[in-house]
Each structure stands twice: as C-alpha cells, then as structure tokens.
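One chain of protein is taken out of this complex; the other chains stay put.
The chains carry the letters A, B and C, assigned in the order they are written, with residues numbered from 1 in each.
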C-alpha cells in the first residue's frame, strides 16, 4: 500500500507541467497518478519518466479511477467549473489553479456545491499566501505588534504581455492576485474598486492601456492601491508596503548576489513569476498534499475564489467607467467562517 | 569692500534660526547682515556671535538698509505677501520659504508684481529640488534614458504633528512638497486632484484624519499618488518611486551605518526633515547666494509658488468633497517660460 | 513496489531529527525506513507518525535490512568511520553529515575504501554548496564573466556557543565550512593556513579566544580570510565577498521583510543556521535522493571530506603556533578527478 497522495493533474500546459514536475521531484508523499490533457501526445509526454502514471484525454476517466486520491486542476479557467463539480461529486481533495471560475455567478455555484457537500475540499491556487514575506506581513497584521493596518501599496510588474492580452485581463489575470492579497492581509472583504488610467507606455499591445492604478477599500476602511504594469520590460517584480499605526513594512525587495561591475552595483531582477515564486509554489503544493493526507483542507477556499471573482467583475466595470464601483457579495456560508 | 552677499533674514523662529546658522556657518560668500523679528529679544539672540549683524523688529527697516543686498523670508506664510511686495519694490534677491503665500489669489498678485518688475527676483523654498536623489530622478526624466515617465508614487511620513494640525494643513503644509515634486519631475502642471480618506490611526489629534492618499494627474496624463501620514510615529520618511517605459527608479531609501544587534539588522530612521534634508537646504541656500551674486535667479519661481497654491486649493476641496477636482490656473507669464 | 528511496537515519539527535522531518515532510521520493539511535526511547520517538518506519539501536541491523536502500549518517563525528565502512561494504548511497571523520588519517582510509569499491557512494554534508547564493557565486567563478577570482572574505558569526566549545572546535566545527567553501568557489586545494588571535569578547566561555581570523591560500594564490566569531550575540550570519578582476560579488545579505518602527529601519537576523540554511538543507537532501535513485553520486565527495580534515588539522596547528602552516595532502585518487 502506498502512503503517498496519488494525484491526477488536469491540463499539461505551462502551469500543469510545472506542477507535474513539482509533484514528482520536489513534493514529499505525493505522486503523479494520472495526467489528463485533451492532446494525447502532450499527456504522454508529461508522464515520461514517472513510473506508474497514466496519460488520459478525459478528466472523467481520471476522476473515476480507483488509483486517484486527489486532483490538481491546471486547465484554462473557463474549463474549471465542470471539473470542479465532478471532483466535488467524487468528494476528493482539489487544488484548483486561479481563477476558481471566470465569473462570480459560476464561482457561487461551486461554493454552493461544496457547502452542500458539507466539508471543504477545494484549495484555490493563490500561491502568494505561501511566500515567506507575504506570510510574514500577514503575521504582523494578525499579531497587532505594529497596531492596526491602515494602508497598502502594491506593485505588480511584468516584463511583457503576449498579443491579445486585453485591459480586462490586467484585472482578471493579474490584479486578481492583489485582490486576494489585500483580503489575506486584512482578513476583510473588499467593498469597492476604482481604476485610474493615465499615460500609457509605447510598449504595450494595441488596445491595451498600461500601466493602470487599481484602488480598493476594505470593510474597515483600509485603502489599498496597485500599480499594475504588464509591459515594464525590466523584468518581473511583485512588492508591497503596508502602513501600520506604529510602523511601515515592505516586502518584495530585490535579492542577491550583489555584484559591482562596470560602474554599477546591484543584482539581477527575476525574469518571471516562476523564479520569483518558485518556493511559494512548492510550499503551496506541499501544504495541500499534507492537508489532503490528513483529511483536512486549508489555504485559500472556494469562498476566496468567489469573492475575488466578484472583485474582478467590479474591477473591470471600474476600468470601463472610471467610477468607484461597489463589490457585490452574497452572504458567506457557515462552512467558510473562521 | 565685502564680496559677500549681505542677507536680511525675516523671522527668527525655527526655520529662520536654521537659515541664520546655515548662512553664517556653512554658506560661502554670504553673511547675515540683519535679523528681523517682531520679538526684539529673539532677534537679538539670533545675531549673537555674528559680527556686524543688526537686530531689528521691522522688516521695512532692514529692507531699506544700504547694508542689505538680499532677503530671506522665514516668517509664517500669511505674513509673506506684504514683505514680498516690499522686497520686489526694492528689486533685491528674495529667498522665500514655502508657501509663497497661502492662497492662489495672493500668490498671483506676487507673480504679477514680479512680472511687472521684468525680471526674476524670487526663489521659493522648495528645497527638495536640491536633494541629490530628487535631482538625479529629475535628470533621468529629462534625459529620457528610460523612456517616458508614466507613474509616480510618493510617501511622506512624519513622526507626529502638534495639536491643531488640521486636515487642511496636511495638504497645505505637507503635500505642497509633493505638488512641487510632481511638477518638478514631470515639467508639467497638475490638472486634477483627488483625496481618499480611509481607516485612521488612533495616534492623530482629534479631528484629523490620518493617513490620507492624494491622487494627481498631470497635463500629459502622468498619474501620481502620495501617502501623507503625519503621525506615523516611527520617524520621518520621504521617498518616491517612478515608473518609466524602460525601468523603475526609487529614491529615499534608508541609509547607514548598518548595524546588527539584538537579533536585528538595520539602521536609524531620520527623526525629522532637518536631518533628512540638511544637505538639500545647504545646497538650496548656496545656489541662491551664488545666483544672487551673479545677478540672476534660478530654482523654484514665484510661478511655482502660485501653481502649488492652486494645487493646494484644489486638494483641500478634494479632501472635503471626496471628488476629483480640476486645478484652475491663469496663463503662465512669459517671464517664467523656459 | 515502492518507488521511493528507503533511508535509514543513523542518530536521532538535533541534526538527525531535522533530517528525519525533512525526509518525511519535504523530500520527494524518499521515505524514512529506519531510525537508529543508541537510546531506544529516542529512536522510537523519532519514528512517531511515520508509517512503516522501524526504530533500532544498532546501525548494523539497519544497514543489513532488505528494506533499507540508503543511509544518512547524523551521529557525532567520531562515530562516522565505522558506519561509513559498513555502508560502503553494503555498497549503498551514503549522505554523511560533516565532518566525514574527525582527522585526516581516518578520512583517508574512507577515501581508500571507496576507491577500492570503484564508485562514488559518499556525499558529505557541506550543505552550503546548495545555498542559492553560494551556488550563484560559484557559477560566476566558473563562467569567468568577471575574469579571474582573486580574493575571498568570509564572515561566520554565531550568537553563542555552549560551554566546552574549545578553540579547536572553532576550526573543526565552524571554519570547516569555509575550508570547503573556498575549495568549492576556487575549485582548488588550500595550501596553507594561518590564524590570528587578538582582542577577545568578554562573552566567550572560559579558555576560548573569540573572534579569530583564519587566513588561507589556494594553489593559484587566491587569498581567503574568515572572521570566525561564535559568541557574537546579535544572531547568526554567514556571508562572503569575492574580488574578481572585473568586479566584486557579495552574498549573504540580510533579508526582509523590511520594517520601520521605533526610529529604526531594518529586519530580523536569522537566529541560527537552521533558519538561514533551511532551503539549502532541503536542496542537499533532495539532490542526494535524486542522485541515489538514479544510481549516481554527486555533491561533496569523500575526497572533499578528507581534504577539509587536512585543512582543519593545519588550522588547529596554526591556531596553536601563530605560524603559517602548509596543508599536507595525499595524491587525489582517479575516482575523484573531474
């Protein structure tokens, strides 16, 4: 009898492959039992070198297998809803890459299905909560060692976006991380969103306005802002500063080695999120495996997936209108309290 | 015959005394010829140890003296207007502490008086332009080495405010520096201001909401924001980050010595603006003395004083209404072009 | 059939327990098959919560078990020799905590035994090679992107030492890491050692002189120095600076979050090596497991264990005499070339 959590990975694209390698090479007590991809060649390639793993093209087949204990969903977001309902019906642990689903209505159905099941089975892939500095800042808020948190500033910068990356995707694919981060830091819901658009870089795709500034408010009145700048060229950077009653906390500083050469001092900027958050992804998946083997669920919940979907919907409307848009949320089910 | 610029300092309070000591002890080719203060005891105390300086209680007397070549105005702002007009009538170099005058209407009269005189005589005390890092950032904008400037973020934090420091003073006394800084960095006027007020610290005086976030837009659409937080307790901090098309520039980092002790690494935060901007004040006054001896005027002009007064007026209205408020400006006189 | 590497851990003390938890909770494709400790209570406690693991008091019993694929040695150093020879006789993968053995003569016997076996089976626990910044610095040397490496400076500081931590232990237990690091960075052997002892802290145990400065030379003449300071009180710090022909590289800077409070800016110093090098230990053990499953051996070899033992012997003599002491090494067996 294997003591390991046998995981079916749905989707063998960029994120899926990353998770397959992580589960096989860097995660304790987990093994890749099956890889599902609509492209059978890609599915087969993904299991090369992984003894005992099967490659299938149908998610239902993997979810129905007795050799599968848990499922990691890494398909494009619009495909999540159906798989989530199947996996909930099977009552197995689920790690679902963000977004839970692309809109608040479908996300709410997932929440209701899990609530009906009566126990948490879903963890959503907001991996920043597993970054050591993000966790440390959240810990400082919880401890109240610096008094109340009052204001948050975020920077989210990417080197470049592919053609077809729209204004809406700036909110739905990028700022969604900060929506979750603000909720994580404050422990509160976001109540309203505003988007400011000013001078744009000449380096963005046609039709995209970049950078933008997204402004948020939380239930207790904490103000947060995000500079989302997805064609910043220099590299990838995610950082945040928090103003407390008794001090200021900054996370996301550049790291070493520090080099002096050619009249300059400094170091290398992380080229992308894989490098910047590699340890956070590892910690996220290990935490999910550990909780799953223990029969529990922790980390970002389906409610977090639903609430951030509602923030995104408000954000896209705010982006379009230039107005401050309230965030509409249903009541929080008891399953997600505390 | 003395080659030095003989300066009358008007006002021997905190800023006045600071400038008197600077002129006497750290400024080349300048000397304190007279100190004017309504309190004769304070005026006399201010010239102790300065050979040849006189102490008077009437600004007119000092401005009328043949031994005075230039005037430095360091009284409270509401007293500036009358002295400025007297000094312009005398046609001598003027270094006027900020604000030029407390409101756009009176500032505009000063602009008109200088324009009528036909040459620049007034330098306004926006000393941050003389800070090495502020100047370096402005230089990067001018050089376009990182492409166009797109967005600016500012933090302006003080340890505490005295009782009676009102919400309006957050704009008029504190954010006025960032209004000038944004104009300095961009070389553009500010076109609109918005103020966000959220959760407040428990450490502010009654009636004051602290921190606040001030949002600005410039002519070309550069977006700027300021966290103004005047009871931040930990110390004094002024910093800024600029997003360009080809990179990000940050100024105002904490400085050394770096100490490791008691489980901590780090250093001391500057307790106040005198320590943080000491070198900038020295450079400002030296530049004014140098230009005055050369018969020219440089640095922040009466127009800059007028334009920031208009920003402050818009900022206070934005603070009161929560709305985005356009900044109203008269046409720029030819004297201040280029 | 289990695909995992089944590891017997010898020694359930501080380092042993750390490795047991790492193998079980954070290492992919490994499992703890047996824990050996002379104290049966400690051995049993160590396997609590690890299904299938056995607790024994005799290393031979574990090494003889068909359920054991590999061995991790974490006993005190003077017990390593015998277990190493048993494990080599069994021809299984070995991860041996540093030191390989406590002296060059016994280390050389281990080298000879492995050479006779004809293939590398031993990896020595110099885990700094798996620290991201150490690896990056080594990469810069190998790439020659900054020209030749010329000089190395190291700081190795601990908060405190237990009573009975002798002058010799400063060399054998602490500086041994820098002996390996200098060999790792340069790819050369150390040819001579000198030790300078000056003013001592009042915080060291009786009889111990702290701090000390250890000076080294390598085959090509690279000069290295180490400040070893084991009662530095403020916390734990390991850092290094390398002077190249075309630049300087520094590693081991303090990390975030960066906090401003109480008139200070900065962060927390790592209290000990477990926190500072946690990721390096994880990477070391994962690399050993991966190589073992692939039937190969990588990382620090028995030769590295032998050569550092020779450096330590020279270091202790240098410490005693104040003289520059050459390092005596036997010829390098072919097994360890390349």
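In the analysis below, a contact is a pair of C-beta atoms (placed from the backbone, for glycine too) under 8 Å apart; a residue touches a chain by one contact, two chains touch by 3 or more.
Quick caveat, the model's predicted, so the values are computed rather than measured.
Student: Using the touch definition from the top, which of A:77, A:235 or A:300 touches the missing chain?
Tutor: From the options A:77, A:235 or A:300, the contact with the absent chain belongs to A:235.
Student: Which of these touches the unseen chain: C:3, C:58, C:91 or C:148?
Tutor: Only one listed residue reaches the unshown chain, and that is C:148.
Student: Of B:118, B:256, B:295 or B:331, which one is in contact with the hidden chain?
Tutor: Hidden-chain contact among the options goes to B:256.
Student: Please pick, from C:116, C:142 or C:196, the residue that touches the omitted chain in the full complex.
Tutor: Touching the chain that is not displayed is residue C:196.
Student: Which subunit A residues would touch the chain omitted from the figure, given the whole complex?
Tutor: Within subunit A, the residues that touch the unshown chain are 233-235, 237, 254, 258, 260-269, 271.
Student: In the whole complex, what residues of subunit B lie against the chain that is missing from view?
Tutor: 2-4, 23-31, 51-52, 133, 136-137, 140, 146, 246-253, 255-262, 279, 286, 290
Student: List the residues of subunit C that touch the chain left out of this view.
Tutor: Interface with the chain not displayed, on the subunit C side: 147-151, 153, 155, 157, 196, 198-203, 211, 213, 215, 217, 220-223, 225, 227, 229, 232-234, 237, 241, 243, 245-248.
Keep this in mind: only the chains that are shown with their structure count from here on.
Student: Central chain, going by Cα centroids?
Tutor: Per-chain C-alpha centroids compared to the overall one single out A.
Student: As a quick test, compute the distance in whole Å between the mean CA positions of subunit A and subunit B.
Tutor: 44
Student: Hey, how far is the Cα centre of subunit B from the one of subunit C, in Å?
Tutor: Their C-alpha centroids are separated by 57 Å.
Student: So which bits of subunit A are touching at least two other chains?
Tutor: Touching at least two other chains: 246-248.
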